[in-house]
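Sharing a structure with you now.
Note that one protein chain is taken out, while the other chains of the complex remain in position.
The first chain written gets the first letter, and so on, giving A and B; residue counts start at 1 in each chain.
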Amino acid sequence: MNEHKTLTRTEVSVGDKLPAADIDITTGLVVCGALATRDFEPVHHSKAAAQAVGLPDVFMNILTSQGLMTRFATDWSGPEAIVKSVDLRLGAPNVPGMVMTVSGEVTTLDEDSGLVELAVIGENNIWGMHMQGTVQLTLPKES
Amino acid sequence: MTTDEQKAIESEIYAFVGQQVYPPTPAADDVNDAMIRQWAEIMGDTNPAYLDKDWAASSSREGTIAPPAMMYVWGQEGFQVTKGRAPNAMSNLVSTFDSYGYTGVLGTNVKQEYFKEVSPGDNITIEMIIDNISERKATGRGTGYFFETLSTFTDQHGEKIGTQRFKVLKFIPQEQPATAAPEGKLDVPSRIASPRGHDNKWWWEACDNGKVLIQRCDNCGALRHPPRPMCGECNSMEWDSIESTLDGEVLSHTEIHHPKIPGYQYPLVCAVIKLAEGTNLVANIVGCSPSEVQIGMKVKGVVEQIDEKTMLPQFYPAQSGRNP
Partner (left out) sequence: MIANVKNKAVIVGIGNTTFSKDSGVSELSLAVQAVKAAIDDAGLKPSDIDGMATFTMDTNDEIEVARALGVGELTFYGRSHYGGGAATSCLHQATMAISTGMAETVVVYRALNGRSGHRFSGGVAGDITTADAIHWGWYMPYGLLTPASWVAMFTQRWMHNTGVTKDALFEVAHSTRVYGANNPAAFFHGRNFDRAEYDAARMIADPLQLFDCCQESDGGSAVIVTTPERARDLKQPGVSVLGVAQCAADNQEQMTSFYREEFAGIPEMETAAKNVYAMSGLCVDDIDAAVIYDAFSPIVLWQLEAWGFCGYGESGDFVKDGALRTNGRLPTNTHGGQLSEAYIHGVNGIVEATRLVRGTSANQPKKAVNHALVTSGVGIPTGGAILGKMN
């Protein structure tokens, strides 16, 4: 049944790098991400509101950043992994026209419980660090 | 701010600690496939645990789940927030900060922990309190306080499914927000340019045109850099210049790690380079990894366009084959 492979705890080592992902920050992603997370604060869908707080354009809301960070982790792990926590620090805003590169690596691994911790960073090409933090996942024993 | 003012604000804000922002409130909608699909499409998430009922039925979970990162989404207030929010402990706290001049606001950290996965049909209840407020801190944005809300999420069985901690900085802005760029054009930061005055403008204009010049005394022929109005050897104020071949040798170097400045590309190596003509020049070393840069290394420079506004000499290892 399984064309969707999930990494097992024996297939992962501390220091493993996750495949980096480039995400185009478009107006569509910013506005639709805000709506998909039911965040209707005007700064995320109204350019005028964003400019009134000193930014050039609408900027990504936190729940979208958090969603992208989780996706980055589960894209790597596969669907049977269970997400235990997402802890992120926010940096510079993501604004349309930028490209955010997300990268990460395995920092801890508990083979008994299958709990892995990933250090993840998303940096945009204009202002640098947008989000930085950790995602914890539990990996299955066997596939 | 005087100590008295600090005492006054702190006596007000610390009273908010422990207050409820939202009493336990069930979400208007149950966890549902439509909102999950919309979220996944927009995030670009193809995880079959969220989307593929057949796959999920045969998986260890025996059914689809909601993306854990949607935990806070289910209980969000709706479109009415564009017209303003009903007052609660958080908005009152924010107004208190504002009244003391702590008008700046910046979400700094969010941490979600998940104890139980939820599936379509479940209903999520959120309860939020103001959990803690820091002491006064000096930050890069200005002096301020961090406050943290703690949200607790339960399902329809009263089982705790997760928590969220959200930390916000309220600060006294150090300066007015930057005005928006004209026509909303993204203002891409560039490298910090040298100011141009009588004694250095000609050098930077030549650099704009792709040349590195070295000032030469008209009287005694001594070369000098950086440019200055009089020759220290013979006191002549007459000068012309020669163009450097940009053949050089590294006298010293450093890789700049911190702080990272907007408009600069990292890794970033700066070096003092002895040019073949005999004067020294500070510039960047590129075209090799920072760890390959050595004192005594031969380099070859070229004036390059670094960004929209900046032309600068950049030096490559002379033997790299990558040099211009």
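Some observations on this one:
Just so it is clear, a contact is a pair of C-beta atoms (placed from the backbone, for glycine too) under 8 Å apart; a residue touches a chain by one contact, two chains touch by 3 or more.
A quick note: this is a predicted structure, and the numbers were derived from the prediction, not measured.
Shown chains touched by the hidden one, complex as a whole: B.
Per the touch definition above, the residue from B:Arg165, B:Arg191, B:Lys211 or B:Lys300 contacting the chain not shown is B:Arg191.
When the full complex is taken into account, the listed residue touching the unshown chain is B:His253, out of B:Arg61, B:Arg165 or B:His253.
Of the listed positions B:Asp199, B:Asp218 or B:Glu238, the one in contact with the omitted chain in the full complex is B:Asp199.
Although one chain is not displayed, its contacts with subunit B can still be listed: residues 1-3, 6, 136-138, 143, 191-197, 199-200, 204, 225-226, 251-259, 261, 264, 268, 270, 272, 279-280, 282-284, 290, 295, 306, 310, 312.
Everything below uses one rule, namely that only the chains that are shown with their structure count from here on.
Between the CA-based centres of subunit A and subunit B the separation comes to 16 Å, rounded to the whole angstrom.
Across the complex, subunit B meets subunit A through its residues 35, 38-39, 42-45, 47-49, 55, 58-60, 67-70, 72-73, 76-79, 81-82, 106-114, 117, 176-181, 184-189, 260, 262. Across the complex, subunit B is touched by residues 1, 4, 23, 29, 32-33, 35-42, 47, 51, 53-57, 62-64, 66-71, 74-75, 79-80, 82-90, 95-98, 126-128, 140 of subunit A.
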